[in-house]
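Once you've had a glance at the structure underneath, I'll fire off some questions.
Apart from one protein chain that is not included, each protein chain of the complex appears where it belongs.
Then we have subunit A:
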Amino acid sequence: RSSDREQDMIIDAASTEGELTDNGTVTFSGDVRMDQGTLRVRADDAVGTLRDGEIVRVVLTGAPARLQQEDDQGQPMDARAARIDYDLATDTAVLTGDVEIEQPRGNLRGERVVYDIATGRVRAGQEGGRVRMVIQPKSGQDS
């Protein structure tokens, strides 16, 4: 949801190590669970980047890492990828490596997908990578 970005972000992990300096990094290792409003990410490891003491980016990796969220209409989105690079400043998550995205309106596969955390919009294929999309047929009542 667009309100997710204003929620507290909670990151649980087996262990955490970091330089608590203004522009340091924090490494979360083992069974990483990141929650922020309806945004839920599960991964093996994650690295948070601080700028002026604020977390501005979180890169999560897993086999695969998984990102789930609801959009403002309550529609669920479920994505899997080897790597999820969440930029809090621009509210975008770049998913790379065997990306699979499932949404009620259809599924999408590719190597690199940019997901807008605020709007739920998905962009894929700009870098020439092949994208495969399956649009679900509208069921009888909808048409």
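Some notes on this structure:
Just so we're on the same page, a contact is a pair of C-beta atoms (placed from the backbone, for glycine too) under 8 Å apart; a residue touches a chain by one contact, two chains touch by 3 or more; residues count from 1.
Assume contacts and distances are computed from a predicted model.
For the chain of the complex excluded from view, the name given in UniProt is "LPS export ABC transporter periplasmic protein LptC" [choices: "Acyl carrier protein", "LPS export ABC transporter periplasmic protein LptC", "Manganese/zinc/iron transport system ATP-binding protein" or "Carbamoyltransferase"]. Within the complete assembly, residues 5-22, 24, 26, 28, 48, 53-55, 88 of subunit A touch the chain that is not shown.
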